[in-house]
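Partial complex: the chains shown occupy the same locations as in the complete assembly.
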């Protein structure tokens, strides 16, 4: 028995275990990948792969935060507004108030964390449903970013700021690097800390978690801060790439992030799923868009095809899970 | 040129072999390198090129006409057209451009929804030797930067201005109340509203009741805003809406309330349903843009540079708008 | 006896390749009460779920009145007239008691619309039949565990059935309700209705059952007449070996008072002016009938429900407990009454659940000592004999009794100095019960103090040093072990007798 356990243990801590749990969605991804390579000769090129990575960064950052939120059984509809606010704040500070870019970025991140904390506070202390709270703050925060920018793009010419999201590390886009770093940090946070366990426990059974002495309010509070922070960062990176603060960015980002999580196998009711799954979910979503654009599918038909592929991908995953 | 400083951002890989000035000669070699594309153009001496286009939104009739114009020119040249949809989203616009670049198209026509957002991507494209022309939205790019072959835009300001003049004329010195439905986050809409207001700035008899925008920018919200205005104001003589769909929503709301008669409704775009409404006397006038012209001119410019020629005309072209009211609406209906 | 009513032969069922039933045979005659016994995880509930159409059998056949039948869905078994009281409470918490009872077969008027009046009348009658004293209009979520169990019983009686399966119906009930349930079973017998009765309470088996079938590890051990066997031999058949000491209780000196509670009143007034104390190394019992407020008191102590008034002192120091976290920090542990709702992180592994309270021992950011985690989990799996494939098994897939052991393990691992056990042996087999008693004994010898809320009189009388009896949110009596007597405790609990 012990022997067997030991085998399982190796299994578990190794990265392979993630692969195992996510075998279904990985399979779906591989299918999609092969399909894409067949359909477009450009798909496999290094440049295009980097392009896909760069494109999914914003969504992936939001989705990582969203993963924590959904794991606790919540939802965060305000991520898109956080993106907008952080992007606008940074550019306004840099362009209008000559704040150094790095400081401006830090301030915007702090703002993201603060508004995230506001979400967390209302949800835990005022005991209100996350859906409606974050729907409301989604409006409020977007309103704020419209107000501070007057609704128009903020032009920026700071070279450093442009590099933050637009630069390259060797041949790899810097934003893809951020994504990988964020993934690793979040992975450690979720899998290697008490907090991570508390997130799972809280989402699976709030009462039981409370009875076990877990401060569930604190756990929930923290995940919203995390989500605010990550989506604020996503907004900063995107603004840097857009070379301007755009109050309208991030519209619909919440649906994309949630979809990536769920495609990646995060249970909507909380408590189960892996961050690796979310990453694959993001890649699937990004690859679908890239493929359809590469092939040059008509934008109306794209909608239909995208919908069908998403269903197919999740179905492959659902089938495999039922087999275990 | 002065843009060399920013090339660093695109990384050393790209800057090694491409100075922006040289970029425009490169594409010919580039497409010959690529065997994949030429396989199906059997026997033809000229290789089939791929030309990309990003439009603001496939669901906007204006953009659909733009797309048609673009396709017609590409077809004429016997090339393949790839049209992608940014759906009003600057982030998506950028990823569409990236996808076109990754696909190694020969030329791109950008109909942007924002004057800043696509610039980074356009630079990347230029670095790779892709010829880019901009249309419809005046991008924040100077000619010297050498990344765009041309900019071709509508005179949005004039669109609003013409409507304003018409309103002043019809008011004929009488006391009139008007409303403006605007869309502050869109530069083109802001210009139109500005034009309208400037045109009537010297008319003390015209009173602005309120300026506001639908929230969110959906048809339902436009309808609801006009509905509320009808409740709120007893005397509404004129509504200026930033584009035709909004103007049409105003028409529907006014009609349902039985207040359409005697109320002037202006829009900008020249969409077919608006022109129809004008011919039926429901709507007052619209400033018709010429998206087909925008597309054709910019695509032709792009082709000239692609073929090593110089563009004909100025780097920046403003395509005039056509003012349509009940007198000339019929002419445009038959098209 | 007349002819065979229900006959199951060679029933097989496995989960993900692990067999749970390996060719089980079972026969049932009309009007008999047939006990189905076995250790936790023996396969009793699984066999019954095959009959209920929740699981589909993978081998064997089911005959009903000599006709071979197939059961593919719950509807199939309802059509055959088989009713179930499932082991795990499954009520819709937001719906009323009556709505729960008639879920799926709501009475309708001639015009096809619901007949609410009739439903409530019928539900009230059913509740009366089992002596349940609550309204049919309250929401199920507002009921205590025992009351929910009564609703489940009423639910099984809603249609006229041929067979009623009762999977541990008394696990959450106290003496009084058990007696009225038995009265009910006797009338069912007279109506020639057959009852399949699953329980881990040995006394009950001999009191009510005619025949007994014992399962072990998914196989038949034996089927016999109840009169033909005694308790020790029966336990031996179940466990596979002889069980010597059932109630382990060693004498040892008790220390100072570790916990003193004075004038405790809950904000919602479910607990009123309760004062008591607990000594170091003592096992303190709380007895009472269903709804006496024992669970409520423990919740108040554990910081789950807000207090209106009262003082809590631990080792002489007054403390404030406003959340379970505070309670844990002050060295109090609580094994809750409802394992599914309050105890388990169902979709995670056994080891995840066991180690949830002691994460600090093996997680040192950013490293997780997995070996240590496994070791810790394994320690309790061995110690309590939790029947699970591996410690990676999701808790939701364990048998009810084994789930209970997992919850217990978590608290043993945290090793609080005051451990509150609310119905700790609920649904646990005799062998494991003995192990838990032994464990309790060992704990108190090591200086831990235990509060045990239990509705099982024998364990209260045999295990506790002192017992408080509660009624309607108040303490009505306090007895030392030497004065303990089942009859008398019950009289206090029912309010027939009062202390001066």
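Letters A, B and C mark the chains as written, and numbering starts fresh at 1 in each.
As a working rule, a contact is a pair of C-beta atoms (placed from the backbone, for glycine too) under 8 Å apart; a residue touches a chain by one contact, two chains touch by 3 or more.
Just so you know, these numbers come straight off a predicted model, no measurement behind them.
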Assembly composition in shown labels, counted over the whole file, is A x2, B x1, C x1
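As a convention for this text, only the chains that are shown with their structure count from here on.
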Which chain lies the greatest distance away from chain A when centres are computed from Cα atoms alone?
C
Using only alpha carbons, which chain's centroid is the nearest to the whole structure's centroid?
A
Chain centres from averaged Cα atoms put chain A and chain B apart, in whole Å, by 32
Would you kindly tell me how far, in whole Å, the mean C-alpha position of chain C lies from that of chain B?
70
Could you state the distance in Å from the CA-based centre of chain A to that of chain C?
43
Touching residues of chain A toward chain C in the complex: what are they?
2, 4-6, 8-9, 12-13, 188, 191-194, 197, 200-201, 204-205, 207-215, 267, 271-272, 324
Touch list for chain A against partner chain B, complex:
40-42, 45, 47-48, 51, 54-55, 58, 146, 150-153, 155, 159, 162-163, 166-168, 170-171, 238, 241-244, 246-252, 289-290, 293-294, 296, 298-300, 302
Within their complex, state which residues of chain C touch chain A.
16, 302, 304, 323-325, 327-329, 334, 336, 341-348, 352, 356-357, 359-360, 363, 365-368, 370-371, 374, 378, 390-392, 410, 414
